[in-house]
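Of the protein chains in this complex, one is absent; all others appear in place.
Naming follows writing order (A and B), and every chain is counted from residue 1.
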Amino acid sequence: MDFLNAIVALANYVLIPGIAYGSQLAIGALGVTLVYGILRFSNFAHGDTMAFGTMIVILLTWWLQSLGINLGPLPTALIALPVGILGCIGMVLLTDRLVYRFYREQKAKPVILVIVSMGVMFIMNGVVRLIIGPDDQSFADGERFIISARDFKNMTGLAEGLGIRTTQVLTVVTAVIVVALLFWFLNKTRAGKSMRAYSDNEDLALLSGINPERVVMLTWIIVAALATIAGTLYGLDKSFKPFTYFQLLLPIFASAVVGGIGNPLGAIAGGFVIAFSEVTITYAWKKVLVYLMPEPLEPSGLVQLMSTDYKFAVSFVILLIVLLFKPTGLFKGQST
Amino acid sequence: MTDTVKNTLLFAVVFGLIITSGFFQGWNSAMFILNMGLISAIMALGVNLQWGFAGLFNVGVMGFVALGGLAAILVGMPATPGAFAAGGPGIILALVLGIATIFSAVFTMKKMAPGRTRSLTITAILIFGFFVFRGFLDPNVELIEGINPAQTGYLGGLNPGTAETYKQNGWIMLFAWPVGGLFAAGAAWLIGKAALGLRSDYLAIATLGIAEIIISILKNEDWLTRGVKNVIGIPRPVPYEIDLQSSAVFVDRAASMGFDPVEGSTILVKLLYAVLFAAVLLVLFWLSHRALNSPWGRMLRAIRDNEVAAEAMGKDVTKRHLQVFILGSAICGIAGAMMTTLDGQLTPGTYQPLRFTFLIWVMVIVGGSGSNLGAILGGFLIWFLWVQVEPIGLFVMNIVTSGMAEDSALRAHLIDSAAQMRLLTMGLIMILVLRFSPRGLIPEK
Partner (left out) sequence: MSQAYSDRGNKDRSVANPKGQGSVIPKGTGKSHASLGGPFLIGESMTGGYGNGPDILHDCTIAVEKGEIAVIVGPNGAGKSTAMKAVFGMLNVRSGHVKLDGEDITGLSPQARVAKGMGFVPQTSNIFTSMTVEENLEMGAFIRRDDFRDTMAQVYDLFPILKDKRNQPAGELSGGQRQQVAVGRALMTQPKVLMLDEPTAGVSPIVMDELFDRIIEVARTGIPILMVEQNARQALEIADKGYVLVQGANAYTGTGKELLANPEVRKSFLGG
């Protein structure tokens, strides 16, 4: 019984939140990795692109809610999501047209594009704050739990409850669909293959007649969609605050680099590595250990390796370890 | 128009702007802009040294600035009575053990043959060491944080005074500034060793991460910094307004110049700060100017322009990069200590990368990468705009919304959001400069 309780506690506080957070990071990191692979720079504006897309979703969700439209048990934001994606695509393509394209034509060095993306980051951050304000916004509605901790306890008679939130399941399901679609696109379609070819060898792709502007446009469209989805899922699961989204940049970069930047598969693996490390290292293990240890050995403290405020430190240390021992990332990235 | 004339004009315009703001918004706020402008200029000088002259992409400025702030309290505040006796030795022991753990892990890695046994041994050492470290650290931290937590609850600093008298030792802050530089230099040395020595490729992400870690340490290690409870009442190297106002000589002097004592004292205090800061800026500017026109600086630029050739000529690229990275970070640390001194408090919760890292980058880019004068000009100009965009935005919004109904929700929203105009404006300025004047206002020669 104790063992079962321990497992349930572990699942409730570590596994399920870890999987959900990992999926969000993975989708975010996919966006960063695609930009790096095709446009050849790390996009510092990615967190704010996520915030921008999510903001549109939130505004639309509020409007739908005011009209009384909802999806029953599912969050209303799902109806708004496609529009949010379109809005974000529009914004990103406009940015590319007005800002990035000029530097591509100049053949500016990639690090200049990074600095330019810092400017875009400021602007997007400003726009989001201007429209929706800098504060926390909540937009999740519908059924909060698929199974609540109390129901679970009543059902099983265990002392520990297992609560599964709708948003967590939604996150995982969406992530699986998104990743499957993306990989199908990249590996099976002509356009997707042309993107991979361009990322692999730009000169040869040009000689093969692949239109670089088309590849870049496709990339931005996919990146905007991924960013909006990741941002919306994160916002539903936790809450939306422009500054938090900006800060997500670090774990997202860490995920992309740990997995091997430029490699989509690596981005997904990296997302889960970072998410689980963060959750396990900042979780107070006492709850699990009391069930596993014999009475006299039971821990007195919380058995929390590090306070939750150090979660950035966790992403960073993992990043550093990977860079020191396997600089190309877990999966071979483009940084060789 | 020669360069000198053009540069003088540019500086004249910026100082003209600050003076104009003095006429409209009062001299106190103009002096505040000037003082923070001086500090910003120093930070920009540090970043320019790294980016402009060595091409090192440091996006962790915030961390070095915060370390400077830490130095300000560790030097300037009085020791908390009994705190060191209670937990000091234990904490030192814990830190020593922690460092020993890392060293033994590194030692094991170097000595043992690569393989699973080595990985397991290292992991075991690290995990064991971590628990020992926490085992010694935690109880001592509790002891220190238990001492009068509402007022102190931290170790305090090196100020020889007591809680009542320490403010008389304001001179000590002048020593805190170089110490801030040293702290930042130490951190930069560590990061540089890890990120520059092995592969020069990961500096950007490393600095971005380390800055966040430094901030989380400042926020969470209450025994060191009081965390988010903030340290207030940091002593000053300049007189207090209250003391000035009670001094008859000063009141007379102020009256004869047409100031009332309160306003006069606040302005004089800020003026004294400005003199101190300007002195530091001039010294640093002169030093970096000399350094960059020395053989060392020429070598640096040679490396930047063609690393392969410089390496082939036998230049130690990594070592030069490490040097310049440490120097630039130290300058940011000095500026950070100065800023905390000016604020009179350390508030770890207010360090934000947009304000302390990326804004400094805007200053360098707008001023002109690779130009020290440009960095200084950018520091003043961008800081001025950063402060003034908000009132200007509010003014514009008020005009825009003047036709709307008093209780209109849109009007309220627009006026509220004027405060958020800053980031948007900074981004626009940066993008426009990069596009139309990529070499900045004062280009590198």
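What we mean here is this: a contact is a pair of C-beta atoms (placed from the backbone, for glycine too) under 8 Å apart; a residue touches a chain by one contact, two chains touch by 3 or more.
These numbers come from a predicted model, not from an experiment.
Q: Touch as defined at the start, partner being the missing chain; which of A:Met155, A:Leu206, A:Leu302 or A:Ile321 qualifies?
A: A:Leu206
Q: Pick from A:Ile27, A:Ile56, A:Ile261 or A:Ile318: which residue touches the chain that isn't shown?
A: Residue touching the chain left out of view: A:Ile261.
Q: Any idea which of A:Tyr103, A:Phe122 or A:Phe152 touches the chain not displayed?
A: Among A:Tyr103, A:Phe122 or A:Phe152, only A:Tyr103 touches the chain that is not shown.
Q: For the chain left off this view, which of B:Arg118, B:Arg253 or B:Arg439 is in contact with it?
A: B:Arg439
Q: To test your reading of the contact rule: which positions on chain A touch the chain that is missing from view?
A: The missing chain touches chain A at positions 36, 40-42, 103-104, 106-114, 190, 193-194, 196-197, 200-210, 212, 253, 257, 261-262, 334-335.
Q: Spell out, residue by residue, where the missing chain touches chain B.
A: 51-52, 54-57, 199-205, 301, 303-307, 369-370, 438-439, 444-445
Note that in this section only the chains that are shown with their structure count from here on.
Q: Hey, how far is the Cα centre of chain A from the one of chain B, in Å?
A: 31
Q: For a test of understanding, state which residues of chain A touch chain B in their complex under the given definition.
A: The contact residues of chain A facing chain B are 42, 99, 102, 111-112, 114-116, 118-127, 129-131, 133-134, 243, 246-247, 249-250, 253-254, 257, 301, 305, 307, 309-310, 312-313, 315-316, 319-320, 323-324, 327, 335.
Q: Touching chain A in the complex: which residues of chain B?
A: 57, 130, 138, 194, 198-199, 201-202, 204-206, 208-210, 212-213, 216, 219-220, 352-354, 358, 361-362, 365, 416-417, 420-428, 430-431, 434-435, 438
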